[in-house]
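Reading through the structure tokens given below for one structure.
In this view, the complex is presented without one of its protein chains, the others remaining in place.
The chains carry the letters A, B, C, D, E, F and G, assigned in the order they are written, with residues numbered from 1 in each.
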Amino acid sequence: MAESARDPLVIAGREFHSRLIVGTSRYPDPHVMLEALAATGTELVTVAVRRVSLTDGSKESFIAMLRGKYSILPNTAGCYTAKEAVLTAQLAREALDTNWVKLEVIGDQETLFPDVPELLKAAEELLADGFVVLPYCNDDPITCRKLSDMGCAAVMPLGAPIGSGMGIRNPYNLRIIREQCSVPMIIDAGVGTASDVAVAMELGVDGVLLNTAIAQAKHPVQMATAMRLAADAGRLAYHAGRIPRRLYATASSPEDGLIGHTD
Amino acid sequence: MAESARDPLVIAGREFHSRLIVGTSRYPDPHVMLEALAATGTELVTVAVRRVSLTDGSKESFIAMLRGKYSILPNTAGCYTAKEAVLTAQLAREALDTNWVKLEVIGDQETLFPDVPELLKAAEELLADGFVVLPYCNDDPITCRKLSDMGCAAVMPLGAPIGSGMGIRNPYNLRIIREQCSVPMIIDAGVGTASDVAVAMELGVDGVLLNTAIAQAKHPVQMATAMRLAADAGRLAYHAGRIPRRLYATASSPEDGLIGHTD
Amino acid sequence: MAESARDPLVIAGREFHSRLIVGTSRYPDPHVMLEALAATGTELVTVAVRRVSLTDGSKESFIAMLRGKYSILPNTAGCYTAKEAVLTAQLAREALDTNWVKLEVIGDQETLFPDVPELLKAAEELLADGFVVLPYCNDDPITCRKLSDMGCAAVMPLGAPIGSGMGIRNPYNLRIIREQCSVPMIIDAGVGTASDVAVAMELGVDGVLLNTAIAQAKHPVQMATAMRLAADAGRLAYHAGRIPRRLYATASSPEDGLIGHTD
Amino acid sequence: MAESARDPLVIAGREFHSRLIVGTSRYPDPHVMLEALAATGTELVTVAVRRVSLTDGSKESFIAMLRGKYSILPNTAGCYTAKEAVLTAQLAREALDTNWVKLEVIGDQETLFPDVPELLKAAEELLADGFVVLPYCNDDPITCRKLSDMGCAAVMPLGAPIGSGMGIRNPYNLRIIREQCSVPMIIDAGVGTASDVAVAMELGVDGVLLNTAIAQAKHPVQMATAMRLAADAGRLAYHAGRIPRRLYATASSPEDGLIGHTD
Amino acid sequence: MNITFNGNPTHLHEGTTLGGFLREHQITDKTDGVAVAVNDAVVPRRQWADVHLRDGDTIEVIHAVQGG
Amino acid sequence: MNITFNGNPTHLHEGTTLGGFLREHQITDKTDGVAVAVNDAVVPRRQWADVHLRDGDTIEVIHAVQGG
Amino acid sequence: MNITFNGNPTHLHEGTTLGGFLREHQITDKTDGVAVAVNDAVVPRRQWADVHLRDGDTIEVIHAVQGG
Partner (left out) sequence: MNITFNGNPTHLHEGTTLGGFLREHQITDKTDGVAVAVNDAVVPRRQWADVHLRDGDTIEVIHAVQGG
């Protein structure tokens, strides 16, 4: 899309020509995953790191599919403490030759909401260790400000819980964060369908990170395309300057020269 | 967009490769109007008919700009009675060589809400007179069913009042109409920004008619492009089959093989 | 409630000290119905009229329960045409010695949305025949204005479909109707719980008609009390003049004299 | 209200017969404040502590108005750090002979959102020092669980920013907190009008803390009464068991025995 | 003669009055909450005794029931 | 004679045809996007020349304009 | 000696007690709703008389005010 290309997403000095960051999890199969990733137009995809299993032979196949095609953003999904998250990030850096990390420190297995103090602690340690930190966080203006003040490359508040598909539950907090936050703001988690992405972009956020909404859709590749279009649509609409909301109508056809009225 | 091209909008046997019908009113100038119309990708644009003014010389210039480029859909904007609307439609047919009409019979200058009985009466007469009738109506399932039963080529319930920019105020009624209605369903009026179009399309409607949201945006051409992308995004997402909404999270990274946990 | 008593609901010159009109249908049993009606504080209850059955002996028992305790508002539920509705209203008047009628002319068995032209026709005929007409209608400002202009004693737009429990789906249209409408405005249908009644009253409507939300609640009498309190709360709040909405905070504790700050 | 009296709010073993905690700030004058507090039916009111001013003589007048009538809940409003909050709470305990404290540790002058790590630290220290801690916090399930696990007497997530009057912005998070949280849950801040209180109570929360919505209403005493009624209404409705939401209608009048239909 | 009563075909003896017919169904002009229409026109209760039913008449007899 | 043209009272010479009247306003049957009604009935352009206007006639001449 | 009282630099005579200082501001151990901290530690009112202020002390004296 010409228009959006003129307006790249810049994180830590790196330019991306898509405003979507896309996860690699929960697709019906790797082939569909690759097709869907391509359809989104993304340049940055998230991966998790896990213990190699003793039984399963191939240790390389998964990452090999992505190498060359995409920049890799390892996450620290499943970590409950700063200590776990820092070690996971360091292992990911070693394994994947990247100092970028999607920092996830959760407090609860069920809801996957972040643990704020552990998240802040982990962010501080990883920044000190030279990482480019993209933290997944609550839609909490104070935590977002702290993360950006300490030097995180972006803040990534959730639109709704991971995998909920509830969309943007609290646009008000996101607007406050947008007002106060100088670093790029990415909506991470909550997207259920294309319009959620458009709504997020129209709030003025810089990008959207999503996974389940594509991977678990009935037709992931088609949904992936929808997400790409919705991100462009929302970004363009944000820049285009929408009309104000009014309780009611103002005629869009001229009101003079009507037929059958005596002047 | 390949995907959406495979799924044309068919009204009265005619195929359209865009799901947007766009108005020609309230643009900063004709040049911007033409650029914006082109950017939407629409093939069908609405015009009003008004008395020629004695003073102003040119009677042809406006329509000449559209001829050849777009199919013309004259409206009966400003009519309060079936009688006015029928005569206006007949004059439009004679002037513009089309038997298509966007039937608008309003009950109120301020809100521009439809007058239901006059609308139904006008629709009946125009259908009898061989018109292809696209009626602007309330989000009222009964009126929509009557209009489609009597042979209207589409029903066009409002998403919100004309020019309000309030988007889709009552998705519930629209879902009921969608369930019950066999003819094409177009959301007419209310759109304020791109995500409104995506939301409408995700409800399963066949198209969206809009004007003010583009014409009065700060940058009409950019908003026009956003609307085109949003319509494609919403249509694709509708077909792609969104994930269900859940109160909370389901992990999108695998939950086994986590680091530092003893199996 | 002292405050609300000072502000009675006046319909057709008659004063009511409750702003709730309550239906008599779908309660677990007549005893619960009577307890629930009493708990709402209502003075006006709706009944339907139906053919006496040949088999069932008692023709009087039901109405006898209400006589003396409540003013009776017969409805024309189940009527699809003006003709049916008018005859039903006339029979109700003869049977119940009241010229008041809740006029219901529906267009659809499933959704129970009104049929606008038949409703308007029936209202006109009943007004000419001396009825006090309270019409159940769409949240359509034009139809509401016509009904009030022709002399209906109130307009009763739906908040949501009958029995849906969806609450106030489109507060915007209701606000427009409130602005334009001089006769009492009653929200008829859609209420699911107490806050729906409070929300409706805070919009400035004059009353709420409800039935299923009480009768089908797990504990109808408790819900009936909740509805009474919610109506009073909403009415009072409407008159009390709420604070404006702001995107964010203004401190509610003084910001000077804080401890540990050097002045 | 008989019903709600049967169901007292219990915090730290103390019974309250009102589910509202009310602030004492921003009323037009002390007389209106006292009338409004009485009208809410509350038994627990919040106060701030501030430096005595050298100029103003009376140090006792304000607290004297409340003594005897209400239990006092001092807050730590305006504190940005655990250290400030702890000292403020200790001074309040000494000044007001209560070990109860509404713990407020904010991160931002403008939005007054809480600072999560400082809040948790302060809560821990105050609990260790024997305080009954009622923390004002985000609608963050993890932070609420930590606060309740460490022994806070209640959790008090915000419905919307202090003084915003935006009501319950994110009912989803509040539902999750309600599911997970064993201690009393009080909605603190955000209420704008009576229906907001009803909505909160219908979510199953145990109480609501409010101030600006009453104090800054056009008619504070009337709004105070509305809030009392709304709290009772919402609590009753929660216990009464609302009907499920449906997309559309189910008739509330019997569908057999209709007139003019041949059986 | 044959009439329709609340939608059901019914046989009556010649010369039956409306009042007489209703009494058979335990309805008198004292019965509260009941109304009658013959051929879509309401017949006030004080006239029931005087109305002679004719072959083909359609009679509706209604009462109040629970309603919303 | 006097007619009403687009809501304005207008004086015409006896025997003016619709076609003649329109020509005075630079409208011919070649003019695109224009239509005419006399006394609320549309007059196809091919008939303009033959229609003789009468005293009291109401003439509407319309064209397409921007609309939504 | 110099102290800080509620954020303001203040000069006191040597040997002033906390109780004495407070009395100058009409605060006695009978004054309801007031509390005092010296150098960030609360001083219970029964100890006010015994506390001798030192140069550089920071004194906070607070009372309850309207709050939300």
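Assume a contact is a pair of C-beta atoms (placed from the backbone, for glycine too) under 8 Å apart; a residue touches a chain by one contact, two chains touch by 3 or more.
All values reported here derive from a predicted model rather than from experimental measurement.
Only one of A:H31, A:R51, A:K218 or A:R245 touches the chain withheld from this view, namely A:R51.
Considering the whole complex, the residue from A:I162, A:I176 or A:V197 that touches the absent chain is A:I162. The residue touching the chain not shown here, chosen from A:E94, A:D149 or A:E179, is A:E94. The chain not displayed touches subunit A at residues 23-27, 33, 46-52, 54, 57, 59-60, 62-64, 67, 72, 74-75, 77, 83, 87-88, 90-96, 162, 211-212.
Everything below uses one rule, namely that only the chains that are shown with their structure count from here on.
Note on connectivity: the fewest steps through touching chains from subunit A to subunit D is 1.
Chain centres here are means of the Cα atoms, and by that rule the chain farthest away from subunit E is G. Each chain gets one centre point, the mean of its Cα atoms, and the points for subunit A and subunit F are 63 Å apart.
Computed from the mean C-alpha positions, the centre of subunit A lies at a distance of 46 Å from the centre of subunit C.
Chain centres here are Cα means. That of subunit A falls 73 Å from that of subunit E. Shown for subunit A are the residues in touch with two or more other chains, namely 111, 113, 161, 166, 172, 176, 247-248, 251-254, 257, 259-260.
Chain contacts: subunit F has residues 6-8, 40, 60, 62, 65-68 touching two or more partner chains.
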